[in-house]
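Of the protein chains in this complex, all but one are displayed in their positions.
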Amino acid sequence: MRVHIDVNGERLAADDVWEGESLLYVLRERLGLPGAKNACEQGECGSCTVYLDGLPVCACLVAAGQAEGREVVTVEGLASGDDLDQGLDEVQRAFVEAGAVQCGFCTPGLIVQAHSLIESTPQVPEDADIREALAGNLCRCTGYEKIIDAVRLAATRKAQNKAAQKKAPR
Amino acid sequence: MTSIQTEPRSGSRSGVGASVPRPDGTLKVTGEFAYSSDLWLDGMLWGATLRSPHPSAWIRSIDIGPALAMPGVFAVLTHEDVPGEKFYGLEHRDQPVLAVDQVRYQGEPVALVAADHPETARRAAAAIIVAYEPREAVVDPRRAAFDPSCPPVHPHGNLVRHQPVRVGDRFQAEVVVTGEYEVGMQDQAFLGPESGLAVPAEDGGVDLFIATQWLHVDQDQVAPCLGLPKEKVRLSLAGVGGAFGAREDLSMQIHASMLALRTGRPVKIVYGREESFFGHVHRHPAWMRYEHGATADGRLVYVRAEILLDGGAYCSTSRAVVGNAASLGVGPYEVDNVRIDAYGVYTNNPPCGAMRGFGAVQACYAYESQMDRLAEACGLSPVEIRIRNAVSQGSRLATGQVVDSPAPLAGMLRELAAMPLPGSTVTRRSITEPSSAKPSSAEPVPDLRSLPGGVSQTTHGEGVRRGVGYGVGIKNICFSEGFDDYSTARVRVELLGGEPHVLVHTAAAEVGQGLITVKAQIARTELGIDKVTVAPADTSVGSAGSSSASRQSYVTGGAVKAACEAVRERLDSLRAGDPELGLVELLERFGPVEETREYRHRPTFPMDPVTGQGDSHTQLALCVHRAVVDVDVELGLVKVVELAAVQDVGRILNPVALEGQIHGGTAQGLGLALMEEIQVRDGRVLNPSFTDYLIPTILDMPPMRLSILENPDPHAPYGLRGAGEPPTLSSTPAVAAAVRAATGLELPRVPIRPEDIALAAPS
Partner (left out) sequence: MRPFAYQRATDVPSAVAAGTGQAMYLGGGTNLVDLMRLGVATPEVLVDVTRVPFDTIEETPGGGLLIGAGVRNSDLAAHPLVLRNYPMLAQAVVAGGSGQIRNMATVAGNLLQRTRCSYFQDITKPCNKRVPGSGCPAREGDHRNLAILGHSEACVATHPSDMAVPLAALGAVVNVESSGGPRAIPMPGFHRLPGDAPERDTLLRPGDLVTAVELPALPFAARSRYRKVRDRASFAFAVVSVAAALDVADGVVRDCRIALGGVAHVPWRAERAEAALRGAPATAEEFARAAEAELAQASPLPRNAFKVPLARNVLVRTLLDLTAREDLTAAGDTGETS
């Protein structure tokens, strides 16, 4: 079958999709977007987390047909511009700076989930809220300590950026 | 929470000692980093593996016809198609590339398929008809070890290694404590499943892009099985999604290469999570019996121990694991009389081999449990009993080896014990302390999520008891027992765009630990040049040895340092005629300067097969943990409130990366203490998924308090000490001890599960 998906702001089509393929497979193998990761393919690790119509979901459990016509944002879609270092989202930047990345296989999913938490929370979330929001994302390398540091850092910076934007004269 | 130095030690701000961010960090946070499962080539086929459903069976026939007949299938291979040697292995080549006439564990590869879609490949594999004749499976390691009537798993018998340690002859003491302990089978559970891409080459060879811990040892095993000379099997490291020992043995390397050579097309194999559980070795489950004798004032007189490790169906690294369990079996304590017997056996259970901590983890859980029993028997605190027996520089280990670098264990324990304890988790039903944080509020409002049960909010504090426990671990760093353990580095200095630039090339596997960062830091420090590129790891440079045994900073770090020093000498000699010549002019005049160096740590020696005596290790590292837990004794739920650690790393190369190693190792130790176990019944794995094999989530991990010491080891580059494994040892017994302290239960087995607590506790 043919599947159309709005991925990272671009309308893409994949042909010859087999009905049993997941959104994750279509993204990774048919649309050239391997950022979402295939760590368990059972919805148990969160490594494949992407936004589907604005909500983070496990792409491995979304049947390809379910994604037809929907909006998907992957970790590749969070950074802007061509200069990788300059265009990073604050969550991405904070993960690098705080040492929250080791092997990095869980990182794309964590970044999307953390991005969702921060975007949907007006204040800087407390550690307990960060932990609760990220409980569906397994990491085997870091013991999570630096990940919490990174999310706290990103949330603080985003809050500061927002405040600065408000203050700035128009 | 950490008290470590962050100032750089060199002229370069991004040299040794600085928290330099990972050079691959940006790629990893944007999804651009190419892991082995992300690789893709035009015309690529997908491989799939048919595995045995039986733990032990004869294979009477294999009919590949139905698979071959399926549209989209390009090749179906069995052991008859293995071009060269049919067996491989790290220590002993006893493992078939594809099963030859019999299978020895559930999940053993039997046949391979290449097809144009992964689902087609999986279906074709399922269509292969294998006639198995199941036979009795050897599943009890005690029987395998000690019952002569037990059927042999291999023709040479079921004993992989028996390593005794014998010293002294006084096995009587005023205070004697005994215990039997068990450690369940732990999985490395890295997140990036086994995967790789094999590309057939024009010269008849193969280029293999693979996630591994040691490219050259893969090459050593792959080439003979393909019937190819080594130079025709070229390996490049693809992105590695964690390792922790599970990538030391081969998984799909030979299989993908066979399919690529047969079809003439690139072949990718990616294991799913379930297959991953069958596709790599696990941590050896252990059965241990210990007897400690001491004086009334708590000084160790003797230790007797029997340690049985189930190696499963194939040898893998079991011999070395047994060696570690034996040589480190009493822990970092001074004791003059020791009698240890460590055994590794074959069974038809899943093969076991390397996992972070490597034989030292299991013994550590047992000897630390014993130290707590001894403390109780002697009326001493857990800290005091350990201090009284702690090794220090100059101590003689049970193997006769003298600790010849700083080992300030007693001081580490004192520092750990002096760290402030976390406040009690105040609740309305157990308010015992005034809250200083919110003096104005009438009553402190607890966050129930911080109690056992966490977000499930199973308690407001009722049934909750606090416990504190300590754990001490000692781990050998680098390969031991006479292994020729070295690494190779090639360092090139050249002008790029008119600026001096360093290229560091090694075959060392970056598996997430941050070696890539450290190599560049060393080059900056040694050469004073900020622009450093680390070349991708491949087999076009000499072996770096394995990314295991906490050894790469030491050995590959040492090789990079040595190569840099050689480059510096060359530059100095080139400059000899004109001392005023700057680096840029020098490189302009003479061109790039490149040096390759091998680096070896001090030699080690085999353990005596009868007495276990010998200087078997080159470096030893210590970590101590304190765990604070709240236990809901009625519901069996444990909340680890805090884990504190003191570790001596000799010299900090990268503070943030180092903390990450200690945090991560600690987490894996907590997992073993409280939840992680591959359940094996009658040789069959019951929980090969992340639904049923539980690893700690972010809600299971507590805040961690670290103190990192720098007492240099004069034998090691920069005085550094390997750091990745020690915290994995000590956190398990610390958590277990804390749960014991909270419940008063014996808890002789890890992981501790709710029923171990709730059933035993008074309701």
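To keep things simple, chains are lettered A and B as they appear, and every chain counts its residues starting from 1.
One rule holds for everything that comes next: a contact is a pair of C-beta atoms (placed from the backbone, for glycine too) under 8 Å apart; a residue touches a chain by one contact, two chains touch by 3 or more.
These figures come from a predicted structure and were not determined experimentally.
Undergrad: Consider the whole complex, including the chain that is not shown, and state which of B:G454, B:G545 or B:G612 touches that chain.
TA: Here the residue in touch with the unshown chain is B:G454.
Undergrad: Tell me which residue among B:G89, B:G463 or B:P727 touches the hidden chain in the full complex.
TA: B:G463
Undergrad: Please pick, from B:T697, B:T728 or B:T743, the residue that touches the omitted chain in the full complex.
TA: B:T697
Undergrad: I need the residue numbers on subunit A that touch the omitted chain, in ascending order.
TA: Output for subunit A: 1, 18-20, 22, 41-44, 46, 49, 52, 55-58, 60-63, 65-66, 68, 113, 128-129, 132-133, 135-137.
Undergrad: Against the chain that's been left off, what residues of subunit B make contact? List them.
TA: Looking at subunit B, the ones touching the missing chain are residues 53, 119, 122, 428, 445-449, 453-460, 462-463, 634-637, 639, 674-675, 679, 681-682, 686-687, 689, 691-692, 694, 696-697, 699-700, 753-755, 758-759, 763.
Rule of thumb we're sticking to: only the chains that are shown with their structure count from here on.
Undergrad: So what's the Cα centroid distance for subunit A and subunit B, whole Å?
TA: 29
Undergrad: Taking the complex as given, what residues does subunit B use to touch subunit A?
TA: By the definition above, subunit B touches subunit A via 19, 21-22, 24-35, 37-38, 40, 117, 119, 188-193, 239-244, 270, 272-273, 447, 449-450, 455, 511-514, 656-657, 659-660, 663-668, 689-691, 695-699, 701, 703-704.
Undergrad: List the residues on subunit A that touch subunit B in their complex, please.
TA: Against subunit B, the touching part of subunit A is residues 18, 20-21, 28-29, 32-42, 44-45, 47, 74-76, 78-79, 84-85, 88, 91-93, 95-99, 101-108, 111, 128, 130-132, 134-148.
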